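Yeah, one chain of the complex is gone here, protein chain that is, but the others are all in their spots.
Right, chain A next:
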Amino acid sequence: MEVDQPNEQSDASKWSGRWNHIKKVLERPSPFAHPDFEASSEILEFMQENCKLLVIGAGGLGCELLKDLTLNGFRHIHVIDMDIIDLSNLNRQFLFRQSDINKPKANVAAEFINKRVKGAQVVPHFCKIQDYDSAFYKQFHIVVCGLDSIIARRWINGMLISLLEYDDDGNLDQSSIIPLVDGGTEGFKGNARVILPGMTACIDCTLDLYPPQVTFPMCTVAHTPRQPEHCIEYVRMFGWEKEKPFGDIPIDGDNPEHITWICHAACKRADEYGIQGVTYRLTQGVIKRIIPAVASTNAVIAAACSTEIFKLATSCALPLNNYMVFNDVDGVYTYTFEAEKNDTCIACSQKPRNLTFAPKTLLRELIDHLCEDSTLQMKRPGITTTINGKNHTLYMKSIPSIEEATRPNLSKSLADLGLTDGQELIVADVTTPNAIVFRLKITESETKS
């Protein structure tokens, strides 16, 4: 595709009038602006020079987001995606070409944008979001998600919540908030939402909004199939294990041989029950749990997300409060509502409480404290923690085999257990409806909090 390139100048990114459309919004007052908004030329400068964004996902939404954000004037953008480019992506993921197939999405997307949008400095990360820790995520002003995975959304949500800082009175330090803008699409439907971790409803607060994974009752699949999907599901659940057509390996939804085999087996079963409609495409759809992607929906949702990022970064208007749904199955419909914070949300309902101990304190003494402290009065606390990404059970009384295995920990010191300052402890007890997160403060002075 031929595209217009601006004339090369000494500084190619500064041709005159390039940002006029943005300046109209940022350099003039407006009745719609945030009450604290002060029109100024410094805002654009902040967007271009200082503001650092993270785009998670370089797929259908990610391509749109990178294009929208850089054309809006943002320059410092990191993009992270663990996937490589597939032929079926090319109809909508417009930063990719046929010659890019099998290359990492993040790298190709970043390279394309940096070449096409003068001044853009997109940094790719070809990996999982879980490969980075808080030190990485801390550097961003705003995070935007274009994901198809609930697990990944929950993970980044939890990460941003863990970055919140509170003062000694339990007040949230607002400078520690990294807003999360989340976009999602499914066919002709989509949603965009703004999450201010610690302040507004988070991903886990509204987890019940996600439809449950389509599952068929196992006995229907096994004995009374009525739909072609039941036959495919049957082969997935029972046939594969039994016949091991390619040896003892799990089903790979991207392997055409696997899909073909499942499709044939499912057809056979469908014939037995007089069911019609098992096709290769349907088989692939059921096995990979494919939801059709529509380019225009991605464009709408990415545009909504980019606008929110622009508003958050510049304060030129109040951000979305806080959940917008979009549906153009039949006409165009949008609706915005305020998703409410869930008081019992496992991810965000509680501020980590500080516990201060000396490094020589024994785990037994820490547990005694949890039981004896007048504000806690726990009965039978079980404690786990995560050290270097690995879960550890420090002590749990309720399960005999674990109790026995972790009993020696009771007489070890916090230092010997590898617990350092800032370590989070997850404590569950019958006295609270959810596990409580404590943040360990380890100091030499013997004061207890």
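Going forward, contacts are C-beta pairs under 8 Å (C-beta built on N, C-alpha and C of every residue); 3 or more make two chains touch, one makes a residue touch a chain; residues count from 1.
Going forward, contacts and distances are computed from a predicted model.
So one subunit is absent here. Using its UniProt record, which name fits best from "Geranylgeranyl transferase type-2 subunit beta", "UV-stimulated scaffold protein A", "NEDD8-conjugating enzyme UBC12" or "Ras-related protein Rab-11A"?
Missing chain, per its UniProt entry: "NEDD8-conjugating enzyme UBC12".
If the hidden chain were put back, which of A:Val25, A:Leu95, A:Ile177 or A:Ile442 would touch it?
Within the whole complex, the residue contacting the unshown chain is A:Ile177.
Return the single residue from A:Glu27, A:Asp148, A:Asp328 or A:Asp429 that touches the missing chain.
Candidates A:Glu27, A:Asp148, A:Asp328 or A:Asp429; residue touching the omitted chain: A:Asp429.
Of the residues A:Ala347, A:Leu376 or A:Ile442, I need the one that contacts the missing chain.
A:Ala347
Give the residue, chosen from A:Arg353, A:His392, A:Lys412 or A:Lys441, that touches the chain omitted from the document.
Of these options, the touching residue for the absent chain is A:His392.
Tell me which residue among A:Arg18, A:Lys52 or A:Lys341 touches the hidden chain in the full complex.
Answer from the full complex: A:Lys52 touches the omitted chain.
Just checking the interface: what residues of chain A touch the absent partner chain?
Residues 34, 36-37, 40, 42-43, 45-46, 50-52, 132-136, 138-141, 150-151, 154-155, 158-159, 162, 174-175, 177, 179, 196, 199, 204, 207-208, 210, 212-213, 215-219, 222-223, 237-238, 241-242, 312-313, 315, 318-319, 321, 346-347, 380-386, 388-393, 396-402, 405-406, 422-424, 426-430, 434-435, 437 of chain A touch the chain that is not shown.
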